[in-house]
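Read through the structure below, which is laid out as structure tokens, and then see the notes.
Yeah, one chain of the complex is gone here, protein chain that is, but the others are all in their spots.
Now for chain A:
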Amino acid sequence: MSENNTKWFSLNLSNSKPKQQASTCGCGNTSGGCGGHQNEIRSSAIGDERHKDGFEQVFDVQMDRRTAFKKLTASLLIGAGAVTTSCSVVADEKSKEKAQIDWEEQFKGNYKLMSDEEKKATVDRLVRSYELRTNKTISMTSENAQENVLFGYAFNISKCQGYMDCVSACVEENNQDRNSEMQYIRIHEMKDGQGLKFDEADDNYYHEVPAEGHFYLGTQCFHCDNPPCVDVCPVQATWREEDGLVVIDYDWCVGCRYCMAACPYDGRRFNWSKPEVPEDEVNKNQHYLGNRMRKKGVMEKCTFCVQRSRKGQNPACVDACPTGARIFGNLLDPNSTIRWVLENKKVFRLKEDLGTEPKFWYFMD
């Protein structure tokens, strides 16, 4: 953190750190995306990531002995599995194929750096792996962000009645863990005329709604344009896509939960246990960055239903809302309804002073 005690939090002020001044460029960006990193000579391969894909990311990296040993052990275990099954005469074709898939999945790179072919390959592997395990076919895509699209959201606090249909739709659409009853969306019941007091609001009410003298305000991931969660991720498993969606590679996430701590909006959720969804309730229209099945120990959150929104559809919460309190659209399209809302209604965002630039506005009738 910075030494000058500013009111807002910032991770970018590294030029106030005397030690790092000489070696980093102060942009807070470790990926080399700022342009200033190109000339740096770095011992690790982090700066070279742009050119390294797939296996190279894992093998062509300088690491200390401990990390190397850890990686070796993990790989050996999978390798041993693969070898026993593939060399065995008893093992059937399917388990051989499964071992092969596990092996390739273990050594795949960060999705963010994959070429389109590599993305397709991992998606195909995941689909096949699911088929081998459950005998059920899913469809998974790896659609990239489209040009001229920047997703934005508006929420009408005078329309929301607190029915929570959005929450149910979200849980079903996004295959969220049923055991821990994970939910990306929270609907806060707030008292009229007292401002936005989240500490006094109730987000788990159960009585007839709308309750007299209350209004309802929904929160979820706001897909900040300047997302603090992305800055803190030590492994770059979460990032901002070109269309503004902040996404997670569940297979690259190490589960440190830094992002959860960094999010000022309580937008992120952690899988403390193995997420489970009854087989007949699994939404089989999936996206690699969206609602595909997660595993224990990784972060997840709202993706504005990337599997739907990149096809032109609305997120599930928008479609489920019976009151029309939720508006979704392309911020770059001057004729879109979201733009009309931003230009014609009195809108506000939460904690605007943090400079996170959430793409989630609230408005009233």
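In this text, contacts are C-beta pairs under 8 Å (C-beta built on N, C-alpha and C of every residue); 3 or more make two chains touch, one makes a residue touch a chain; residues count from 1.
The rule we apply is simple: contacts and distances are computed from a predicted model.
Matching "Cytochrome C", "ABC transporter permease", "ATP-binding cassette domain-containing protein" or "FMN-dependent oxidoreductase, nitrilotriacetate monooxygenase family" against the UniProt entry of the left-out chain gives the name "Cytochrome C". Residue A:N156 is the one among A:N110, A:T141 or A:N156 that touches the chain missing from this view.
In the complete complex, the hidden chain is touched by one of A:D116, A:D192, A:E208 or A:D353, namely A:E208. Here the missing chain is touched by one residue of A:G218, A:P275, A:G290 or A:G329, and it is A:G329. Contact with the chain that does not appear here is found for just one residue of A:M114, A:V127, A:M140 or A:V167, A:V167. Although one chain is not shown, part of chain A still touches it, namely residues 15, 25-27, 29, 33-37, 146-150, 152, 154, 156, 159, 161-165, 167-168, 179-181, 183, 204-210, 225-226, 308-314, 318-319, 321-324, 327-342, 344-345, 357, 359, 363, 365.
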